[in-house]
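Every protein chain of the complex appears in place save one, which is left out.
Chain naming follows the written order as A, B and C, and within any one chain the residues start at number 1.
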Amino acid sequence: MSIIQSFPLVIILVLLITAFMMPLIKNTKIIKGISLVSMTSVMILALINLDFVHKNGEYLYRIGHFNAPYGIEFRIGIIEAMMGLLFTFVALMIIWYSIYSIEKEIKQSKIGLYYLLVNILIGSLLGVVYSNDLFNCFVFIEVGTLASCGTIIVKDKKENIKATLKYLIMSCLGSGLVLMGIAYLYSMTGHLNINYIHAELVKCYLIYPNAVLISIVLFIIGLGVKSAMFPLHNWLPDAHSSAPSSSSAILSSLVLKAFVLLLIKILYGVFGMDILNHFSVLNIVLILGSLGMIMGSVFAIFQKNIKRVIAYSTVAQMGYIFLGIGLGTNLGVSIAIFHIIGHAVTKSALFLLAGAMIEQTGHKSLAQLKGIGREMPLTLGLFSIGALSMIGIPVLPGFISKWHLSLASIAAGDTILIVVILLSSLLNAVYYSPIVINGFFGEENLQGKVYKSKSKPLKELMPVIFLVISMIYVGIASRGIINLISLGLM
Amino acid sequence: MKKILSIGITITLIIILLLGVSELPKFGQYNNPANNEVSHYYIEKTTKDTGAMNIVTGIILDYRAFDTFVESSVLFTASIIVLLLLKKEKHIQGIDNEVTIIESTILKQVSKVLIPCIQIFGIYIIFYGHLSPGGGFAGGTIIGTSFILYRIIYGKKFTDKTLPYSKLITYLCGAIMLYGVLKGYSFITGGNHLNLPQPSLGTPGSILSGGFLLPLNILVGLIVAITIYFFFTLFDGGEI
Amino acid sequence: MDNIIIILPIIFPFILAILMATIKFNEVKRNIFVSIGVILNLIFLITIFYMFGEISIHLIKLNEFLDIYLKIDKLSIMFSLLVAILWIFTTFYAMEYMKHEGKEKRFFTFFLATLGVTIGIAFAGNLITLYAFYEFLTLTTFPLVIHTDSKEALKSGKKYLIYSFIGATFVLLGMILLFSITKDITFNAHGILPALTKENRSLYLLSYVSMFLGFGVKAAIVPFHSWLPAAMVAPTPVSALLHAVAVVKSGIFAIIRMSYFIFGAKIIKELHVNIFLSILIVISILLGSFLALHQENLKKRLAYSTISQLGYVLLGVVLLNEDAFVGSLLHLINHALIKIVLFFCVGAIMYTTGKTDISQIRGIGKQMPITMGCFGIAAISLIGIPPTNGFVSKWYLAQGGLTSGEMIFPAILLFSALLTALYLLPVITEAFFKKGEHTIVKEAPMKMLIPIVMITIIVVLLGLFPNILITFIQQIASEVI
Partner (left out) sequence: MEGLMNNYYETGSIILFGIGFAILLLHNNLIKKIIGMNIMDTAVFLFFIAKGYVSGKDAPIIIGAHKGVQGYINPVPSALMLTGIVVAVSTTAFALALTVRIYEGYGSIELDEIIKMRSD
């Protein structure tokens, strides 16, 4: 029983307790320091834990003195450990970035509370990832929802409030459905622990066919609302575009992903392949996912505001993930998880860079951001790398997941999906390339722009550079990562 | 049109859910799958394991204490967000709010008698949470209402002197941090099977029993009381 | 990794480009720097070919499909030498020409980068590497196309970008389908595919057609050709390169690789796909010529003629017999040389007189005899009158057509040669035999004339003594068919 096994719990406790500490401190510098230090230490813990899991394989960790099913337990597999590392790393980078720029977006008096909310948010997301107990996941989801809404409304504008209310109502609907699903499962099995529910369910799912089907659908819709599955995404663009850019980065790169992971956990952990096949319910996810891939990009093309463009592209990228889940093959799911990683790194970088542009120029709309490439060459350069990954230039993660998804869909027997994937990547090119082109080239775009006049100092861009580097690394190391993931899925 | 559509959606939703319900095991039967070995284990062992006579308290504060910890952080987050949204700087508020004070001797005298009773009742409920119905949440709410009553009757200015914001937030954070530390200790010692000293369970039925249950109940009660008071004051003018 | 030297000619131009972007040069220094750079690159190539011969290296192997694999065979030697040599001439020409376009720094930066990418295409040892360099080619040539940064330039630049991405998407589709059948996409003479069966037939067909069309976008096959005339807004050296070597020829090179080194002539024959494609190609030959007939703007006229000439090369590719293949490779080289001369001449006229249309150059042959002389020679050999090199390649193509048993192809070749004459000769007559208004125009500056004349000499020599080249190409052909 090594002490390393308790690290996931320690991570969450550290994050929450430091968060509780913050209101007592008046000086915002100290608060920022605490937030950075806690996130860094947590990341190191996650790294050690990943290494441990990689060596010794997955394990169950009971919270408190009582074994499951009586107590609550964590299930730390390779995927969970990886996600822990990913979440903490991205969050650390985003916090590091926000330290320089947050004053410009938030009132001085609210900064402390902002970092508090971020810590709680990350802690709760990790809880959703780690926990092996459905009701515990539900409680974590609620904390996550509240905290993420909080990170939107810290910036005190009318639109934020409106967007947040929309988000809150939608996700309360979602969590209500999830709780209903849990109730169904409990009344059929009498368990809350995922493994035990599964054990019970495989025995009895033929007795209550409708109820099982309904509970699956309840989970898919409920979590689909929270993770912006296509027809239920309408809260996302407002929320993500109006939030402060560091929060939008967290929201679209981490928050959605945690809920998708929970969906994967529920579909494949609670119900399991044979039940899903028996109800052939995955096609819903598949169809909605491919719809999202196309429609998200199509919406993105018609947006005027750069952050809205990125937000809609998030919808499209979530479509990739749902497509992977919906394929229902081991390869498909592992690619979905790989795409979660790649997209988390890329999209956070894109949001931060867009935030930097808006912050330096004061303009949100694409029309006014023309010629930005001369004023902020480094920023737009990094942005272009991210955009290239979205468009799918080889070696970058976007291309890798596209390729594997296509292969997976061939293997799964629906070759037509390749057309969807390629079409959506083409659409990505259609709306990302104008930003870059008009940024760097064009006479009337560049005239009156002074070279590097508005560029941010390098040290403020360091975190984004790290994110971009890690993105390229994810692309280069893709084989290892995917093998690791499919190892974890076994 | 929209109305008809949404009514249609609702009705289909209800019908679908009812389809599921009609299959579920019969209501209130002893041999339902829900009443399985887990609930039996709780009913039998709670008192021995945790020292709580109130099984529900035993479950939420010991078996599934992690839920409760997260849940109190939900409460904390909510209060922080409401603070974020509604807290106004003092000087912005004019004198006009002073009008809201109710200058009534009867109320003041009655409340002088009433408020302590309410608080004693709340404290009783917290302290006997592990023995009888009740617990931190219920008792905390009751104490919170007593604060609210106090504020309504004696007005902002006076209440802010006796219950200043800075002190309250300190108590709130302190309480929840202590909670986190205590539970964290027992979580990790339990999870890693470390034989570090645990508080004794005492004799079931006496107040000083159940190990962490009593202090946790007190902490939870404190958190809830302050949160409730925050909610009220913030919605009423937002000036703390 | 002892063959690491192989990446030198690819990396070196990139290093040059980076230096070019970072260091501040005055004009003279920059010119020296660039010219030494490109010449060095040619030297590297030749030394590598002589010292190492046909070598290969797995640069990075990310996973079973994504391995960057470079391999030198005769075909890549031919293509890379062509590229490197023409690049040198273009460099010298551009030094003078770009003076009146400005922004030389940016121009030469991407110019050098494009050289590296094109040689990378030549060295690519498997489909994915080819695809990667193909995408990079789009990205590096885009700034060259929109060099003037005018609204029109941006518009056609976006057109170019969108067409290229669509093409790349088609290629990707074909590649994925292919990879799902054969877990291997390495180039290999005679192809790598397992034999055709009932099941995989449709997949083969789909993937071949989609890849053909995808690469065809860059090779300006007819439905996808319209980016090429639009790209004429680019400065003349760029258009010369785009047309002569870098872009369109890369597309054709890719098609050759894909057809003969992945599928192999045998399977394509069994698929019976080449006939349908040849119809498409014939259309592009004829349509290109017809459209070229009524273009006032000289560069546009040349652009459309490129479309039809590329049709010849592709025809040679899809006829799938040795003569045709030799002919197409020959024509690939000859057309490169000829077209570059034509563009340079037009550029020289634009540079000295600022005239762009045919009606304006009336009588210019008197003032600029050398330029127009070279133009005339190039035009004649493009039409294919013996003893020019154009004649040689067309002869082989016609033979290939006969061996394939289709009388129609030689007929089309002759007909379109006639059309070529119709759209090129008027230029010469206008220039020489018409009385123009007596403006005093002096000959183009030396720096521009030298490359023109030298390439023209090469053209003539290749016409007179084609055998060195032909024997080499026949070796290639005998390997793959």
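Everything below uses one rule, namely that a contact is a pair of C-beta atoms (placed from the backbone, for glycine too) under 8 Å apart; a residue touches a chain by one contact, two chains touch by 3 or more.
Quick caveat, the model's predicted, so the values are computed rather than measured.
**Student:** Using the contact definition given at the top, list the shown chains touched by the missing chain.
**Tutor:** A, B
**Student:** Touching the absent chain in the whole complex: find that residue among B:A78, B:I148 or B:I188.
**Tutor:** B:A78
**Student:** Can you say which of A:Y186, A:F279 or A:F466 touches the chain missing from this structure?
**Tutor:** The one listed residue touching the chain not shown is A:Y186.
**Student:** Kindly state which of the options A:M93, A:L146 or A:L366 is in contact with the chain not pictured.
**Tutor:** The one listed residue touching the chain not shown is A:L146.
**Student:** Out of A:N305, A:S401, A:S425 or A:N438, which is the one that touches the chain we can't see?
**Tutor:** Among A:N305, A:S401, A:S425 or A:N438, only A:N305 touches the chain that is not shown.
**Student:** Which of these touches the unseen chain: B:L86, B:I123 or B:L163?
**Tutor:** Considering the complete complex, B:L86 is the one touching the chain left out.
**Student:** Residue by residue, what part of subunit A touches the chain that was omitted?
**Tutor:** Answer for subunit A: residues 135, 139, 142, 145-146, 149, 153, 158-159, 161-162, 164-165, 168-169, 172-173, 176, 179-180, 182-183, 186-187, 192, 305 touch the chain left out.
**Student:** Would you write out the residues of subunit B that touch the absent chain, in ascending order?
**Tutor:** Residues of subunit B in touch with the missing chain: 3, 6-7, 9-11, 13-14, 17-18, 21-24, 26-30, 32, 34-35, 38-40, 42-44, 46-47, 53-56, 59-60, 64, 67-68, 71-72, 74-75, 77-79, 81-82, 85-86, 132-133, 137, 231, 234-235.
In the analysis below, only the chains that are shown with their structure count from here on.
**Student:** Please name the chain that ends up farthest from subunit B once chain centres are defined by their CA atoms averaged.
**Tutor:** In terms of C-alpha centroids, the chain at the greatest distance from subunit B is C.
**Student:** Between subunit A and subunit B, what's the gap in Å when you average each chain's C-alpha atoms?
**Tutor:** Chain centroid spacing, subunit A to subunit B, equals 31 Å.
**Student:** Could you put a whole-Å number on the gap between the CA centroids of subunit B and subunit C?
**Tutor:** 76
**Student:** What are the residues of subunit B that contact at least two other chains?
**Tutor:** Where subunit B is concerned, no single residue meets two or more other chains.
**Student:** At least two other chains touched by the same residue of subunit A: list those residues.
**Tutor:** none
**Student:** What residues of subunit A sit close enough to touch subunit C in their complex?
**Tutor:** 391-395, 400, 402-403, 406-407, 410-411, 415, 418-419, 422-423, 425-426, 429-430, 433-434, 437, 440-444, 446, 475-476, 478-479, 482
**Student:** Within their complex, state which residues of subunit C touch subunit A.
**Tutor:** That would be residues 60, 62-66, 128, 131-132, 135-136, 139, 142-143, 146, 148-151, 154, 157-158, 161-162, 165-166, 169, 172-173, 176-177, 179-180 of subunit C.
**Student:** Considering the complex alone, what residue numbers of subunit A touch subunit B?
**Tutor:** 1, 3, 5-6, 9-10, 13, 16-17, 20-21, 23-24, 61-66, 69-72, 110, 113, 116-117, 120, 124, 127, 135-136, 139-140, 142-143, 146-147, 149-150, 153-154, 180, 184, 186-191, 200, 204, 207-211, 213-215
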